[in-house]
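I have a structure here, written as structure tokens, and I will follow up with some questions on it.
All protein chains of the complex are present and in place, except for one that has been dropped.
Right after this comes chain A.
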Amino acid sequence: MTERRLSRRTFLQLSGVSSAALALGVSAPEALAAAADVEVPDGVFGLGVASGDPASDGVVLWTRLAPQPLAPDGHGGMPARPVPVRYEVAADEGFRQIVRRGAAVASPELSHSVHPQVNGLEPGREYFYRFIVGRQMSPVGRTKTLPGAEQTAAGFRFATASCQAWYHGHFTAYRHLAAEELDAVFFLGDYIYEYGITAANLWRAGASVTPEHAVEIQTLEQFRLRYALFKSDPHLQAAHAAAPWMVTWDDHEVQNNYGADGSRYGVSPEHFVHLRAVAYRAFYENLPVSLAVLPAGPDSTVHRRFDAGGLARFHVLDTRQYRDRPPVDVDDQYADERTLLGPDQEAWLYVGLVESNATWNVIANGVTVAAITEDRTDQWDGYPANRARLLAAMRRSSNPVVLTGDIHKHVAAELKADFADPASPTVGVELICTSIASDGDGAPTDAYTPDWVRHPYVKLYDGRRGYVHVTLTPDEMTSHFKIVPWIEADADAPLETVATFVTPAGAPGLERLA
């Protein structure tokens, strides 16, 4: 080939579309992409493929081109120029029935990630997708659209996961999760951790990291590199390729226990927003989320809603970006105006809950709602007035269920109208998934167990790694709490189910089956 490589300017002139639209990596003229000279290094799909934010007629596809995922500058070994990426969506795994083709531009501004929005698909059905760059073809991903409004879905199966401290152990739980036949995966926060990775916390047997991973991350290149390190795990890639994900964040996508512009580590609010800006940017770049999540400066809209026909409505919350600062004293903690969600998200959530026609109203959230101890102020325990408003709205909605992560333990709890009164009605249930890897092997019980199990409304506690598998039907919700006995030594541990609960529609509570 004698042609010079396609420059950005040439590309834009040829395509006739705006720089902004192209730069977002969502869509590009397919013919141009196919014609372009796209010489790139081998192995561009080193970070795998993913899909997410499904609708009844579409889904977001994702990949990030990275022939050298751990290149220290965060650009994955890609040349600093835009690269066209084609994709295909098929009704069958063999790609005989391709139903959609398209293209997007992977640009260095977004670390060569693309987020094509595929529309025009049929509701409630399985699809397969793959990406093509030059002569390289990606692994095949499986995804699924949500049931349509007119459909009566017989059932909806999903898993919840959180807290994947790569350095604490193998992603064995994802190996098992990827083998489940799921309609969706909810990720509930702590996709990465910001801490330096050193001998002190690298418990994943057989793993080693280079010195640039040893420091707490702060720059965009460091956040990109951290996502790449975690995403290098084959089982995480397999889990992404197995089902569409709906993702929210918790604190470690930015900094431990932060809230809004407040750092717990002495960074002024004026400066902290600069950390938030790059952290939110890297979150968008590395996850299969829709364009609506792309941050503007230090702000990003992550709370969003998904309707699975008449069966379920999923409310994905942001429990970090808008929260009030930690309470200064007990009076402050119990102040009426105190908010975890922020006024706008609160209003959005309550309207969405109360006006929902779905049988199940599922709230995906970062931190524990159930009352545990007064000093757990990073959880909803630090925001009791907001919790009361949430519970009041839940009482006015159909079959509310809360999905939570954060604590690295499996916990199942009934949510009471008044936690101080054990005889008060159960409003809904909270299913807290343990971590994928954070805290290493863990054990069934630990030093925190008494804080939780002393409450009659806490029905399960287990401190090992795993995920929660949930099946929704028009009549009941079945939740299986799954664990793997070890993760530090290798990824070979088998899967066990430590508890199964049934929650009948119309009768909130947790009936333990096993």
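Here, a contact is a pair of C-beta atoms (placed from the backbone, for glycine too) under 8 Å apart; a residue touches a chain by one contact, two chains touch by 3 or more; residues count from 1.
By definition in this document, contacts and distances are computed from a predicted model.
Colleague: Between "Rhamnogalacturonan lyase domain-containing protein", "ATP-binding cassette domain-containing protein", "Toluene ABC transporter permease" or "Dihydroxyacetone kinase subunit DhaK", which matches the UniProt record of the unshown chain?
Modeller: This omitted chain is identified in its UniProt record as "Rhamnogalacturonan lyase domain-containing protein".
Colleague: Using the document's definition of touch, tell me which of A:Leu65, A:Ala161, A:Ala277 or A:Ala370 contacts the absent chain.
Modeller: A:Ala277
Colleague: Who touches the missing chain here, A:Gln68, A:Gln136 or A:Gln218?
Modeller: Candidates A:Gln68, A:Gln136 or A:Gln218; residue touching the omitted chain: A:Gln218.
Colleague: Looking at the whole complex, which of A:Glu39, A:Asp73 or A:Glu496 touches the chain that is not displayed?
Modeller: Within the whole complex, the residue contacting the unshown chain is A:Asp73.
Colleague: Please output the residues of chain A touching the missing chain, sorted low to high.
Modeller: Contacting residues on chain A, toward the hidden partner: 7-9, 73-75, 80, 107-111, 196, 214-216, 218-221, 263-267, 271, 274-275, 277-278, 281, 296-298.
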